[in-house]
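Please see the structure below; I have some questions.
Shown here: the complex without one of its protein chains, the others still in place.
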Amino acid sequence: MSEANAAAMAAATLSTPSKGRRIKAGTVFDHLILILGALFMIVPLIMVFQMTTVPDVEVIKTGPSFKIGDQLDDNFNKAMFEASGFSGKNTGTNMLLNSFILGIGFAVGKIVIGMMAAYAIVYFRLRFATLAFWVIFTTLLLPLEVRILPSYEVVQRLGMLNTYQGLIIPLIASATATFFFRQYFRSVPEELVEAARIDGAGPVKFFVDILVPLSKTMIAAMFIIMFVYGWNQYLWPTMITTEEDMFTLVRGIKQITQVMEGNRIPEYGRANLLAIIAIIPPVFVVIFFQSWFVKGLTESDK
Amino acid sequence: MKRAGFATKWLPILLLVPQLTIIAVFFYWPAAHAVQSSFYLQDPFGFGSSFVGFDNYSDLMDNREYRRIAWFTVIFTVLVTFFSLAIALLLAVKADKVIRGAKSYRTLIMWVYAVAPPVAGFIGLILFNQSWGPLTRLIGQFGHQFTLGVNYTDTAFAMVLVSVWKQVPVNFIFFLSGLQSIPKSVREAALIDNRSASGRFWDVTFPLLAPTGFFLLIINITYALFDTFGVIDTLVKGEPGNNPMTLVYKVYVDGFRGNDLGGSSAQSVILMILVLALTVFQFRMLERRIHYT
Partner (left out) sequence: MKRFTLAAAAASLLSGAAYAETEITLWHAMGGALGETVNAIAEDFNASQDAYKITPVFKGTYEETLTAGIAAFRAGEQPNILQVFDAGAATVIGAKGATVAVEDLLKESGTGFDIEDYISGVRYFYADSDGKMIGMPFNSSSPVMYYNVNALEAAGVTPPKTWEEFQTVTAPALKDAGYVGLSQSHLPWIFTENFMSRHNLPFATNDNGYDGVDGTKILVNNDAIKNHFKAVTDWQDKGFFQWFGTGWGDNQTPFEEGKVAIWLGSSGSFGGLSKKDLPFEFSATYLPYWEAVTKEPKQTFIGGASLFAMAGKSAEENKATAAFFEFLTKPETQFFWHKETGYVPVTEAAYELAKKEGHYEAMPAAEIGIKQLSLPAGAHTKGYRMGFYVQIRDVMNREYGRILTGETDVDAAFANIEKEANGLLERFAKTQK
């Protein structure tokens, strides 16, 4: 948008007499809202970070403050390299790795399976298509939490406790990705398929060479959502893993903050720092994939 | 189905097999199990059980507390969905408009998206700590003694605020991409046609954002209903007490925490039916919209 446009828009927003002041007032107002919004979002995180730099005893007494203490190094070492369990295997680095595997495995699995199913539903004439469609979409919104106990038994019967498969696959069993890809594919112009057929491209070729590249933005959007969703799981990983080398970050954080009957001083510093560390990888995923779909998401949705 | 579809017979089946297998094994099997359990009262270890018919359902319907929770869930979902979308839309519109610092705003607003729900709840506990919480103090300045975990309304407010805080960024990212994908020509045309900025927004921008909006609506309702579980669990410190809670949290409280398999299964089944109805409804809405846009 050009300066002139902005000026005109701002001019239209407010009806103050002087033109020069009008531009300024409108822009200032926009910035004000954005600054407030940014503060609303980021200040709590800064506060958490501050709390990682002061000793835990102090945090308990006074809460967050403006003081930057000297505990950051110490907390970082504890958070990343010191295990909080018995086996010595659930260090921050190891939990980080597990969270990555869960996040990526979940996102990739869901996207691949969802795209395949959506492709089948949208682009093929199937007799039982409607049935398949409803069988799949019934699962759309119901999360694992409400069927967690029977799911555990199923996973156990399949011998998948304490495995990455057991961690990831049951989480994939809902059709959100399939649903969104179906919506997306339906908005892809039909001429494309016809053109492909005229060119002699088969369904596999069409899918791999045309549809997948075309869906790049949708894939990116899905990846962000699914990666963060998988990364942030708590209850299911707690159920399904008993070996400490399988623990994920979010679970590790909960473990540290949980103190019974006021028995000891909770390690706030360590937990808070792990919380900050746990934010960083998903943020990078968002930043990285954002450039993919920043231009196209809705354009192709139309 | 598309008219221009492929006619191959075996390929679509092959494509559907992974999805169908996974949901059969990890969705329908456990779900069928839940339906069955909802007609029994059984010892959690699996030793004893009695068939009780629809007793688990009627016990729920007669329970005043359950009705209060259902009502709270509705209000909570509406509030969280509305405010997450509204704030994000406002910020996205402004971020789309300004030139200077647009990128910094975007990056700053985005960070919170990655916060895990239990961690967001934990941050809420800090903000609303009864003795030194910054927000408790701030609200105290206005003469209200805010007590998280004591006052029902205060606790509900904290739940909504933390849940909205965590959800604004994802909506913001999607709205912003939606806005930036509106072609320049459209904007310029609108500028000429429509003198007022708000008129331009409602007449031109908003309809163009509708597909993104519907997409986000589903995401947000799902989030408010289910993914806020971690926020609620942390904010009530694992003790339901006299605090507000959502239906999913209630399933957890009775089933996972209290080992009442029959009662919680009946609740799961009720949730499944509600969610199914909601899905069908959203589908119809979405389907219509997509056709006309």
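Residue numbering begins at 1 within each chain, and the chains themselves are lettered A and B in the order written.
Assume a residue touches a chain if its C-beta (ideal position, glycine included) is under 8 Å from a C-beta of that chain, and two chains touch if they have at least 3 such contacts.
Note that this is a predicted model, so its numbers are computed, not measured.
Within the full complex, the residue among A:L167, A:A220 or A:M239 touching the omitted chain is A:M239. The missing chain, though absent from the display, is touched by one residue of B:L14, B:A32 or B:V150; that residue is B:V150.
Of B:Q36, B:S50, B:S104 or B:S196, it is B:S50 that touches the chain left out of the display. With the whole complex as reference, residues 57, 60-61, 84-87, 149, 152-153, 156-157, 161, 238-239, 242-244, 254-267 of chain A touch the missing chain.
With the whole complex as reference, residues 41-50, 52, 59, 65, 130-131, 147-152, 236-243, 253-254, 256-260, 262-263 of chain B touch the missing chain.
One rule holds in what follows: only the chains that are shown with their structure count from here on.
For the pair chain A and chain B, the distance between mean C-alpha positions equals 14 Å. Residue ranges on chain B touching chain A, taken from their complex, read 1-8, 11-13, 15-16, 18-20, 22-23, 25-27, 29-31, 33-34, 37, 87, 90-91, 94-95, 97-101, 104-105, 107-119, 122-123, 126-127, 129, 131-134, 165, 168-170, 173-174, 176-178, 180-184, 187-188, 191, 195-197, 200, 208-209, 211-212, 215, 219, 221-222, 225-227, 229-230, 248, 251-252, 255-256, 261, 267-268, 271-272, 275-276, 278-279, 283, 286, 290, 293. Remark: chain A residues 1, 3, 5-6, 8-9, 12-13, 27, 30-31, 33-34, 37-38, 40-42, 44-45, 47-48, 51, 61-64, 113-114, 116-117, 119-126, 129, 132, 135-143, 145-151, 153-155, 158, 169-170, 172-176, 178, 180, 183, 186-187, 190, 193-194, 197, 202-204, 206, 221, 224-225, 228-229, 231-232, 234-235, 250, 253-254, 257, 271, 275, 278-283, 286-287, 290, 293-299, 301-302 touch chain B in the complex.
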